[in-house]
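Removed from the display is one protein chain of the complex; every other protein chain stays in position.
And then chain A:
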Amino acid sequence: MIETEPLLDVRDLQVTFSPRKKMFRERVSLRAVDGVSFQLYPGETVGLVGESGCGKSTTARGLMRLVEPSGGSVTLAGRELLGLPANKMRKARKDIQMVFQDPYSSLDPSMLVLDSIAEPIDVHLDLDRAQTVERVGALLQRVGLPAEYMYRYPHEFSGGQRQRITIARAIAADPKILVLDEAVSALDVSTQNQVIGLLEDLSRDADLTYLFIAHDLSVVRHISDRVAVMYLGQIVEHGDVDRVFDAPAHPYTEALLSAVPLPSPKVQRSRERIVLAGDPPDPSKVPPGCRFHTRCKYAMDVCRTVVPLPTPTIGSGEVTCHLHTSGPQLAGASVRELTTPHAAVVG
């Protein structure tokens, strides 16, 4: 475990939506994020994974207050963000910036690259125009682009170059944390790897901390130190990335990992595949007991009625699953123990 204070401490975060149901019917509120807690320690990268609709992006938007959480607490370097008035929140965003998936829609097509990158500088730093221009040039070079590109418009760039520009803008006011929401998902593999390389350099050189949200588990394994797995608005398992990938403790993590096809025909043929039936359940109709029991191949009677509580896993992190506390009593070991009795357990 890292001994320092967390840079970002998210406790019991709740985000509730009240979609308009059909006319003359009761409005049903939907908890997209339902009690999510995690910490980001300085310099680390935490991956957040799960199927679409699991609440991983909403968690990010909630902690940035791009959607207003309905409960919980988010402390950034010891300061509570929830409840801050708008002007103070704007100042607090200097330290935590976000990069989205689609670099085509996150840059204003009518603005010069210079002006897009200068926006956070104007808000957060006290620089004159000449200093700003100089800083933008340095930022572009930092992300691997020539400084002259500041006098161009977004349409003149490829997807990879645009994503570099949005990263330059995100780091323009020296933030401590970047929240990367599917930031490399729209790119071809070669471009994706180059942008990941850039992010790794930045985290090393500028001491940046990342919350890395992605559906591509291979990329998450590569870039993350720790990983949290979300299902239906809750974290079901978290831990050091190698522990979670090599010895998953939650049946959902096991199924998610087994669904990723590996680029090796021999390995792929010899793997056991767990095909999860159906789509994730509707977040407005959360199943009772364990939320995953409707799709879980190990589901026991207790899972249908009693909500499981987090328990420590062997190695690192926690898992929220009855298999560890009742029934077969895995007690923190990998769920793979149930299918392959001699599976290696990361100690």
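What we mean here is this: a contact is a pair of C-beta atoms (placed from the backbone, for glycine too) under 8 Å apart; a residue touches a chain by one contact, two chains touch by 3 or more; residues count from 1.
In this section, contacts and distances are computed from a predicted model.
According to UniProt, the chain absent from the figure is "Peptide/nickel transport system ATP-binding protein", selected among "Peptide/nickel transport system ATP-binding protein", "TonB-dependent receptor", "ATP synthase gamma chain" or "Serine/threonine protein kinase".
When the whole complex is considered, the residue among A:Ser105, A:Gln268 or A:Thr305 that touches the unshown chain is A:Gln268. Across A:Ile121, A:Ile165, A:Leu178 or A:Ile196, the residue that sits in touch with the chain not pictured is A:Ile196.
Interface note for the absent chain: among A:Ser29, A:Gln141, A:Ser158 or A:Thr339, the touching residue is A:Ser158.
One chain of the complex is left out; on chain A, the residues touching it are 51-52, 158, 188-194, 196-197, 215, 217-219, 221-222, 242, 245, 255-268, 273, 275-279.
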